[in-house]
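Encoded as structure tokens, the structure appears first; notes follow it.
The other protein chains are all here in position, but one chain of the complex has been omitted.
Up next is subunit A:
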Amino acid sequence: MSALDELRQLRRGGVQVRKRDNRAAFWFLAPWFAGLVFITVGPVLASFALGFTKYNLIQPPRFIGLDNFARVLSDERLHNALRVTFTYVLVSVPLQLACALGVALLLDRGLRGLPLYRSAFYLPSLLGSSVAIAVLWTQVFGTEGLVNRVLGLFGVEGRGWISDPDTALSTLIVLNVWTFGSPMIIFLAGLRQIPAVYYEAAAIDGASRWSQFWRITMPLLSPILFFNLVLQIIHAFQSFTQAFVVSGGTGGPSDSTMFYTLYLYQQGFSRFDMGYASALAWFLLLIIAAFTAVNFWAAKYWVFYDD
């Protein structure tokens, strides 16, 4: 019996869910639920209230109305942080998805030892947002790092990639692109869902690989691509660790790696302005919501559902 049949039977009331099971389920869910209420929902609501106050973490919050939100408009360093973050999201996500799709297509051709490759490519995704990798990055892109040594072999003079404001953000973009593993796994699963008969039929009709890709693979994969796009954009907006570690918490040099989240963090924990930080957090939520809404709206024009 497939899962779908099971679901239908459940709906019809064919399977009796016993009350005792319900209670057990409740107890199993309780830890998660407690975590949700106390660790997520509570602070989220509190941060909304704090967004309207001046709160220095020690003295009680003081209500100041919409001042924090008004400051968003005039804060030039925040505008720079937005520029940096948008650049990061808009450059790194498409590149990352292109890499993920490219590698997924290669792996989908039935290589021997596929699980091994799959794991190897997935590994950076597990490590990517970790402190260890960010530390490694500072070594790789340092003045005496790996990149400069390789460039040196070709007689190219390197530079301090991370300590130069013109290139620091690029190193973080490369880091994000490198962690293409999780969208790749999803692409791979999506590719496996496309019936082979479509390709066989197309091949018999004389379609080239190129047109097979654009006429069969892309349309059928578009829901998966859409899913990855939404997810990775949200993920990229929330990036924090990489910039924090690589810049030593400063967002430097010259604010060139000042991600929105890092700026928010500095407002709250270095400047003790938790009210403004809370307002910024809610503003970020609006930005991400807007991006996601536009994504869903645009999806009508390019995502193809085969049912």
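In the analysis below, a residue touches a chain if its C-beta (ideal position, glycine included) is under 8 Å from a C-beta of that chain, and two chains touch if they have at least 3 such contacts; residues count from 1.
Following the convention adopted for this analysis, contacts and distances are computed from a predicted model.
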Protein name (UniProt record) of the chain left out of view, among "Carbohydrate ABC transporter substrate-binding protein, CUT1 family", "PQQ-dependent catabolism-associated beta-propeller protein", "Coenzyme F420-reducing hydrogenase gamma subunit" or "Cytochrome c1": "Carbohydrate ABC transporter substrate-binding protein, CUT1 family"
Omitted-chain contact residue, chosen from A:P94, A:P223 or A:P253: A:P253
Subunit A residues touching the omitted chain (full complex): 56-59, 142-143, 159-160, 162-166, 247-250, 252-255, 269-274
